[in-house]
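Beneath this line is the structure, given in structure tokens, with notes to follow.
Every protein chain but one is kept in place in this view of the complex.
Right, chain A next:
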Amino acid sequence: MTDATPDRIDGVAAKGRLDRLRAGLKRRHAKETRFKWYGRLAIAAAMLFLAVLLVRIVEQGHTAFYTHTVTVPVYMDPARIDRAYPQGSNFEQLAAEQQLARMGIQDDAAGTRAAQMKRLFSSELKFVAADLVSKRSEVIGETVPLAVPLSDDADLYLKGEISKDTPEDQRRLTDQQIAWLDRMQTEGVIGSHFNTALFTNGDSTQPELAGVLGAVVGSALMLMVTALIAIPLGVGAAIWLEEFAPKNKLTDIIEVNINNLAAVPSIVYGLLGLALFINWMHLPRASPIVGGLVLALMALPTLVIATRSALKAVPPSIREAALAMGASKTQTVFSHVLPLAMPGVMTGAIISMAHALGETAPLLLIGMVSFVPGVPAAIDQPVGALPSLIYIWENASERAFHERTAAAIIVLLVFMIIMNAAAIILRRRFERRW
């Protein structure tokens, strides 16, 4: 209260006070309105960034979800197929020459046209044909239709990613190849369909054959190891620290260290994993067991902190009620405190698992960025992981890997959404609604 408005409640002073209050009120409301708008702006900005990110990824990645296949009848010329060792036969050359002949194109003496035609087919043709011949040798001498993916560059052209307008020396397809592709497409030799290879294959050096299954399985195995190790250990440690541990110097030190560990950069955990699990314990490099252990170490502090705060949030009256009923400390914790803290514990577990799923840096150090073809099935075999696959593909020189990188990111995001949805359902189950 200032001198201008005395404390007295006579008519004039009271009126002055009311005016001042009104003026102040206006300012206060204006402040509130401003703050609301700041909030809306912040949310809008965040949504915008998210939308840009998603649109960009989908825009880049959606083309990876379909692909082009060429179906060519191949006469299995007995003269050019090695019956004893079909893998050694040059099926691609055979198919290319026959395709040229069908299109009525004369090859030159050096065979450059056949070589160019050959480059439109995926190298898978060789394996498909060799597989067929070694399984059914009676096809030799017959004409069989072979359906194989187009090579990555041909596929990109048909998706519109390689333009005819680009000067010939600056694109990976010649004018001639482009003309053939156009002709083959109008003739119905080339068809487009869903890219199942992306989901059923492991990594490959050929973009048209590369898939994410190996990495998905690798990530899943790794996450399983992480969850099995980190969740019981982390929740157990948190329960002990919060409910049972005496409050002394030692537990203080432990607490400070856990908080510090949560802030340690993940690459340091990778170094630790390299030194501890690979160099000292001689666990197999790049295997899900090592990856899972490293990610578990990384997830532990977050998990402990989240669980402890969930336990702290349980009202002390529940503890007192249980203890006063003669429940032992353990009974109090496990039948009253922990069930109430469960939603919080689950959230902590989900966040740390999702974090572990997307972590790349520690994987670099334990060898998980190496090229791993095929799909792993055991936790002690080398595997890839989704984030490291994204990293590898992003660095690949073939342009076709770019769209696949975006596709792999979409797969990773879907993986996370599935995980989170599962966790939310689980949490709902645990959360007893009253």
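The rule we apply is simple: contacts are C-beta pairs under 8 Å (C-beta built on N, C-alpha and C of every residue); 3 or more make two chains touch, one makes a residue touch a chain; residues count from 1.
In this text, contacts and distances are computed from a predicted model.
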Among "Nicotinate dehydrogenase medium molybdopterin subunit", "Circularly permuted type 2 ATP-grasp protein", "Fenitrothion hydrolase" or "Phosphate ABC transporter ATP-binding protein", UniProt's protein name for the complex chain that is not shown is "Phosphate ABC transporter ATP-binding protein"
Looking at the whole complex, which of A:327, A:396 or A:416 touches the chain that is not displayed? A:327
I'm checking contacts with the chain that's been left out. Which of A:144, A:318 or A:426 qualifies? A:318
Please give every residue of chain A in contact with the chain that is not shown. 246-247, 315, 317-328, 331, 336, 340, 432, 434
